[in-house]
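Removed from the display is one protein chain of the complex; every other protein chain stays in position.
Coming up: chain A.
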Amino acid sequence: MFHVDLDDLADLVLDPDATPEAVRTHVASCPACRDRLDALLDVRRLADGEPLVAPPDRVRDRVLAQVRDADPGAGTADGRRPLSVAGAPAEARRSRNRVPVWAAGLAAGIALVAGLGLGRLTGDAPATPEATDPGTVVAAADLTALDSDAARGVASAVEKDDTLTLRVSAEGLDDSDGVHEVWLINTDGKRMVAIGFLASGDTGQFDVPLGLIEQGYRIVDISVEPDDGDPTHSGVSLARGELA
């Protein structure tokens, strides 16, 4: 059963009378959709605040003066760290000690999701799926470039023996510097997980946790990642497609 999408939930907040009966019935009986609806209602309730008040310019001057005085070495890339599978949880532990309580849970949560993907990475498994039992293709996506509709290959999610494998076979990826990393982006537009690198540049297969796609991680994204030790998405996507 599919959930009600955010647009329809928004309409339910904005114009409940015009909402189709089927949407209302589903929301009434679905805790997940009810939660999302409550969150939207919360936004509506909080949407009455006065405009923000900027601090006087002298505060900015003081901040910059204080930072420059105390930190003459500023500007060096001293925050870099190597990318490793163990990196994400260690980072989360360190953050927990120093980040305010309010933000600590968030930081740890993000690291945990990233770790989940990396931990399950099958690495440079040979891309010869035809040689064995092909399993069942439960979803597939045509990959296209982001700035045009140029074809960039295909991705398929294959279920076999209670294992879900994402097979990526990309083409025409621009071979600029950096490695190609595969991500699954949630259709909520807020969450993404890294599932591994395309070791050969354009093909790879990755075991992913069962249920990930059902949770909305349906958008396959291939990014080019510079070798800068930063485990987050570079922001440069070469191809994308939604599993359906």
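Criterion: contacts are C-beta pairs under 8 Å (C-beta built on N, C-alpha and C of every residue); 3 or more make two chains touch, one makes a residue touch a chain; residues count from 1.
The criterion applied here is as follows: contacts and distances are computed from a predicted model.
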Problem set entry | Undepicted complex member, UniProt protein name, chosen from "CHAD domain protein", "Pyruvate ferredoxin oxidoreductase", "ABC transporter permease" or "RNA polymerase sigma factor" | "RNA polymerase sigma factor"
Problem set entry | Among A:28, A:64 or A:210, residue touching the chain not depicted | A:64
Problem set entry | Contact with the hidden chain (one of A:168, A:185, A:208 or A:243) | A:185
Exercise. Contacts of chain A with the missing chain: which residues?
Worked result: 5-7, 10-11, 13-15, 35-36, 39-40, 42-44, 46-56, 58-60, 62-64, 66-68, 70-71, 73-80, 91-92, 94-95, 97-103, 105-107, 109-111, 185, 187, 189-191, 219, 230, 232-233, 235, 242
